[in-house]
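Report on the structure given below.
Excerpt of the complex: some chains, original placement.
Per-chain numbering from 1; labels A and B assigned in written order.
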Amino acid sequence: MALNIYLSGEIHTDWREKIISGARGLDLYFTSPVTDHDASDDCGVAILGAEADKFWHDRKGAQINAIRTRKAIADADVIVVRFGEKYKQWNAAFDAGMAAALGKSLIILQPPEHDHALKEVDAAALAVTRTPEEVVSILRYVETGVLPG
Amino acid sequence: MALNIYLSGEIHTDWREKIISGARGLDLYFTSPVTDHDASDDCGVAILGAEADKFWHDRKGAQINAIRTRKAIADADVIVVRFGEKYKQWNAAFDAGMAAALGKSLIILQPPEHDHALKEVDAAALAVTRTPEEVVSILRYVETGVLPG
């Protein structure tokens, strides 16, 4: 049973790499948003021309990024959403909402200090995890039925 | 053309009341989450019994609140999502994601300082507004074709 997994959210630490390398050998296919922060912010104006107003600068970029993220979410069986310790991360919660409405299996990766603020998001998830290793253990078990240790 | 409108997000200011009273006389039907903050936080344990672990205390409450919010979102033609100046407000972004995935018309109400952080959410919206009065003007125009002033 191959699984398609979208890794959504925080882009400043190496959690995606940890999951992908930890899951090596399993029949899993990973997708991600563009994680180059500058490219992601500026893709709209870089391709389609500058905007005087930052609001439309952002809009043009966010719309192009949506081509990728919507495809990735639509194709995914499992969405892992990582909330880091900084920033607003509303795009992560937005992805989680899309995933929930589409009936995707949702795994949240979050530090305990966010538990209360994320309770509505967590209530739609099938697992709330603390580390990339826990995510890998879940994916391995779902794929193979084998537990760690 | 009656419109069903769900007012999602921030619960610490009177923006809902401003929209509802401003829209008086129009054929609009408004729903909201439970906006009593304590009731919303504690409904799970108040009804179903205390939990030793705050995580499950929150989970029980969030799941009961989801009965209301999912019904309201499913029935809505328009979702207005208000981002205030404080707190994480991930539940607001989560509601916006659900609304987008379900093809609902989305109106965001946000202060300009959040524009960059909300760009992915805004890119899925049909209007980004600054005041409850702008929301009312949109709803009146959509309903009647009449512009303000």
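Here is the rule we use: contacts are C-beta pairs under 8 Å (C-beta built on N, C-alpha and C of every residue); 3 or more make two chains touch, one makes a residue touch a chain.
From a predicted model like this one, the values you see are computed outputs, not experimental measurements.
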Whole-complex copy count for this homo-oligomer, where the file places 2 chains?
8
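Keep this in mind: only the chains that are shown with their structure count from here on.
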Where the centres are mean C-alpha positions, what is the separation of chain A from chain B, in Å?
23
Residue numbers on chain B that touch chain A, as the complex places them
54-55, 58-59, 61-63, 65-66, 69, 83, 87-102, 114-124, 128
